[in-house]
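Notes to accompany the following structure.
Of the protein chains in this complex, all but one are displayed in their positions.
When the chains are written out, they are named A and B in that same order, and each has its own residue count from 1.
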Amino acid sequence: MVSMDTTPEVWARYTPRERLQRFAVFLVTMVAIVWALTSIDVIWPWVFDAPQQMVDLFGRMVPPDVSNLPSILWILLETVNIATIATAVAVFVSLPVAYIAAQNTTPNAATLWLGRFILVSSRSVNTIIWALLFVAIFGPGIVAGIVAIMFRSIGFIGKLLGEAIEEIDRRPVEALEATGASRFKVIVYAIVPQVMPTFWAVAILRWDINLRESTVLGLVGAGGIGIILQGAIDTFNWPEAATVLLSILSLVVLGEVVSAWLRKRII
Amino acid sequence: MSAATDSSPQKWPDSWRRPPLIANPILRYGLITAVTTYLVWACFMLPVDWQRVSQGFARAARIFNGAFPPSFVRSGLLIDGFLESLKIAILATVGGVLLSIPIAFMAAKNLSPKPIYFLGRALIIIARSFHPVIVAIIFVKAVGFGPLAGVLTLIVYSVGFVAKMLAEKIEEIDWGQVEAMRSVGAGYVSTLIYSVFPQIMPRQIGLSIYQLDSNLRASAVVGIVGAGGIGSTLANAFGRYDYDFALAITIVIVAVILLSEAVSGQIRKRIW
Partner (left out) sequence: MLKISQLVKRYGNGAPVLKGLDLEVPGDSIVAIIGASGAGKSTLLRCINRLVEPSSGTIELNGLKLTDLKGAGLRAARRRIGMIFQGFNLVDRLTVMENVQSGRLGYLPTWRAVLRRYQKEDIRRAYELMERVGIAHYANKRADELSGGERQRVGVVRALMQEPEILLADEPTASLDPKTSEQIMELLRSLSRELSLPVLINIHNVAEAKLYTDRIVGMRFGRIIFDAEPKALDKAAMDEIYAGVPAEERGEVDNVMPLKVRNA
């Protein structure tokens, strides 16, 4: 820093130590970028060609072919059903998980770790990877998709709900324990009402996310609009692919509007 | 209990119902019926091949038998896949963050004229609405299989998030500093550099680290449709019924994700 008795002739924003640190971070970042650039397995002429390819591709999408629109919309509805059913089931399953994963309500250390293990394994594996697994188990189709989305959602909802349980006001719980109420009644009267707003917010948020995720399940064979998209792309039917993409875009935007509205109404 | 009863004995009812959330009974029961009907209908409409599903448990048992113990024999392939994912994530973060700066300025209400603002917003909405896997299959078709499609996909993915957050931050900046720069006669670019950039820089660095973390996660996924990285390795293992290798890959993915989450959380805590 600037000492009081000498007036420095150069002004510097950072101390030498800070400058050294910043330089080190900058250097590491640069080395990482250069390493990635030089060793990544790409054919550079393709990179420079990519914009042209993209323009070509989008050129082939115009005008979108709407002749299959009714069946596309029907499968789009099915996609919404996948997201809704999976969210509804996941919400119920995640309640006990959140209960045992919250430090203040879990019965003992073993259940706490069990709860945390469920949350971490559910959250760290992406929906698509879950879908790969469940397609292998249940065969291609909607069941695999629903179960995959459910498995991923349990961790998400359970984690946020568990945190909400950990943040509740302890005092009403104490008061109801003092009336001689059983553990279950204390949960119903003192914990549930406090967690309700978070519960709805998280359920709506996850439904919104699941809507997006359910649009890609079809690409690994787990049902929904993705199957049609994959089919159109594989047969180079770009005008139809464009229609599917536009309908997905409208579905997602609509889902966002609906969930924003629900959030405002309920909470 | 005598004292409490001496005022009008039958003034209060002896039944009580919790006031309903929706006061209008027609609306309330209508809504309940509609939601129930929809859920029942949705469940019945699902085309489910129950015979195939009923074989699920036997298959699950076979898969888990095949998966245990996880096999790290081909760890060379595993490491290569991961390094590729890491490279994809780094390049996509750099590209995405750089690209999101101009888009964020376009999409900031307080800095852009109306048409440019709408263009910026539209770009962000499109980038956000499509799941990276969908973006990935399109890029795979356009530029071929491999990490390039992965990088391009995750650039789009990064723009959707970073540009949105950044635009919000720009809209919140302290306008006084901008006016101060203008009042000393600074040009447009130096106004940006001296009054807007310093205000959004810390946020941008935090966002970049967060995005690197989420790109690493996403790169595991986009690989499944052919966009390179560990996801491709995993999809191949699954396709060849190498469940023990697939489990090994999954375990490593989970470990890396947890690690990267912890590291990025630590770094952001220090910066913010």
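Simple rule for what comes next: a residue touches a chain if its C-beta (ideal position, glycine included) is under 8 Å from a C-beta of that chain, and two chains touch if they have at least 3 such contacts.
Just so it is clear, the structure is predicted and the values come from calculations on it, not from any experiment.
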Contact residue for the chain not shown (choose from A:A12, A:A110, A:V188 or A:I266): A:V188
Contact with the hidden chain (one of A:I118, A:L176, A:I204 or A:V220): A:L176
Hidden partner interface residues of chain A, rising order: 169, 171-172, 174-182, 184-186, 188-190, 193-194, 196-197
Sites on chain B contacted by the missing partner chain, in the whole complex: 1-5, 7, 11-19
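The rule is short, and it goes like this: only the chains that are shown with their structure count from here on.
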Touching residues (chain side chain B, partner chain A) in the complex: 38-39, 42-43, 45-49, 52-53, 55-56, 59-60, 63, 83-84, 86-88, 90-91, 94, 125-126, 129-131, 133-134, 137-138, 141-144, 146-148, 151-152, 217, 220-221, 224-225, 228, 234-235, 238, 250, 253-254, 257-258
Chain A residues within the chain B interface of the complex: 32-33, 35-37, 39-43, 46-47, 49-50, 53-54, 56-57, 78, 81, 84-85, 88, 120-121, 124-126, 128-129, 132-133, 136-139, 141-143, 146, 212-213, 215-216, 219-220, 226, 229-230, 233, 245, 248-249, 252-253
